[in-house]
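A single protein chain has been omitted; all remaining protein chains appear in their positions.
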Amino acid sequence: MVRLTLDRVTFWYPATKAPALRDVSLDVAAGEVVALVGTVGAGTSTLLLVAADLAPRVIGGRLEGRVHFEAPEEASGGRRIVLPTPWTQVSGMAFTVWDEVAFGPANLGWSREEIARHVDRALAKLGIAHLASREPAALSGGELQRVMIAGILAMDPGLLLLDEPTAELDPAGARILWQLVRELARGGAGVLVATSDSDAIPEFADRVIWLELGRVAAAGAPALVADEALCAAELGTTVADTWRMAGLAAPYPATVADAVRRWPAR
Amino acid sequence: MSIRLLALIPVAAAISLALSAAVEAVALPLFLDTTGTILATALAGPGVGIATGVVTSAVNSLRNPTFWPFVVVQIIVALYAWIAARAGLFRGLRTAVPAGLGLGVIASITSTPISYVVFGCSTTSGIALATAVGKALGLSPLGACFFGSFVSDFGDKAVTFALVTSVLHALPRRTAARFPWALRAIGAS
Partner (left out) sequence: MRRLHPFTLLAIAGALPALAWTLPAPWGGLATAVLAFALTLTPGASPRLPVFRTALVTAAPFWVFLLLLHDVASTVAIGLRITTMVASFVWLMAALAPSRLVEAMVAAGWGASVAYLFAATLSAVPLLRARARRIVDAQRCRGLSPRGGVASRLRALRALALPLVLSALHEVDERALALETRGLVPGVRRTPLAPPPDSALQRIGRWGLVTVCAAALVWRVTWSG
């Protein structure tokens, strides 16, 4: 089974004195979706890079603590990350969307039949099969973001790491993505996702981790996004925030459905 | 070669080839087409610099094939920039500009025989015009050819060195520290 464990991890970027992560411990298992929330500079992106084995291995810097990743032998993809800006992730080696999505699988040395199967499936999952023969440079931001996500999905990752995957998507596109995340977890993948789309967290996440200044400030069930402290940090859901600003009593409801249930008893 | 240095090369080469758009806007007789080569050398050493120069020439040749023989100049520029970086000449404009002028002399000495033997000095229009002026002044054909290259290279390389120095100093420390030679080039480590 796929499992990622971080044990008291502290991480410094090169040439910096203050650590970007301080004493962070977490655990993501197969079939689980864990959401990371935090304001700018909280360390969510850094945590994903550490989880992806890119920091410090590629980016440099220093790490204290222990990162352990377990994957069964047959897990073809291992752990893969989708970074926040799609434009810098385009390989530059592909002249069509199909080839761009096939870039990762081709680097894994798979057979052409296997590559084609994975690419077609990933394009269909993201709803972009109709873009297959377009040129990546000519796409909109939202289209390109879906292409980059498809490019990672086609590599069949055991642990999927997503950094603000809906930043360029419209609300409908975001909904499809969150459904896809759930579906991947049902298929046995582990997912760790940093997002500022708090409203969506209750519907797709199993657990929430709140980072502040590189530390885990709180961790728990998805209902955490309706917590007083998170709302005060402007990380709560719209419903919880509205409830709070209306001066209604805590605990706040996280979703519209919660609010409807709680309304008569307020 | 690490993946970061691999990713640096096409970015640096594209910088060399895209800066002409900025040059056109201010209407100065400059090329700046060795900026990426010098920058890559100062950030990551001579190997990365030479690779950047070769890739720049290869891609530039797709636009105009007569650029290809001048790949030799790109390689010389990378080696010179390496020596300049080791000597600490990127620490400030006072040392960078004279170093750039020196490169201008060396670059024109390198490009003159190529230009003369291969193209009869007729390559880019600016150089050819300067060569014609040299000829009108009564210089020998080879002398006129050197004069043409020199006039166009001398200022260009000084401006390029100044630009690279500005970039190295403007780069945030945190970013610079991720390239193996950047901090040493500006004397910060």
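As written, the chains take the letters A and B, and residue 1 is the first residue of each chain.
Here, contacts are C-beta pairs under 8 Å (C-beta built on N, C-alpha and C of every residue); 3 or more make two chains touch, one makes a residue touch a chain.
Remember, it's a predicted structure, so these values are computed and weren't measured experimentally.
Participant: Consider the whole complex, including the chain that is not shown, and state which of B:Pro10, B:Gly47, B:Pro113 or B:Gly143 touches that chain.
Facilitator: Touching the chain that is not displayed is residue B:Pro10.
Participant: Thinking of the whole complex, not just what is shown, which of A:Trp12, A:Phe103 or A:Phe204 touches the missing chain?
Facilitator: Counting the whole complex, the residue in contact with the absent chain is A:Phe103.
Participant: Take the complete complex as the reference. Which residues in chain A touch the chain that isn't displayed?
Facilitator: Residues 49, 52, 54, 58-59, 80-81, 83, 85, 87-96, 99, 102-112, 115, 137, 151-152, 155 of chain A touch the chain absent from view.
Participant: Counting contacts across the full complex, list the positions on chain B that touch the omitted chain.
Facilitator: Spelled out for chain B, the touching residues are 1-4, 6-11, 13-15, 17-19, 21-23, 25-28, 30, 32, 35, 39, 51, 55-56, 58-59, 61-62, 64-66, 118-122, 125, 128-129, 131-132, 135, 141, 144, 159, 163, 166-167, 170-171, 175, 178.
Basically, only the chains that are shown with their structure count from here on.
Participant: Averaging only over C-alpha atoms, locate the centres of chain A and chain B and give their separation in whole Å.
Facilitator: Taking the mean C-alpha position of each chain, the two centres sit 42 Å apart.
Participant: Of all residues in chain B, which touch chain A in the complex?
Facilitator: 2-4, 10, 173-174, 176-178, 183
Participant: With touch defined as at the start, can you tell me which chain A residues reach chain B in the complex?
Facilitator: Those residues of chain A that touch chain B are 13-16, 58-60, 92.
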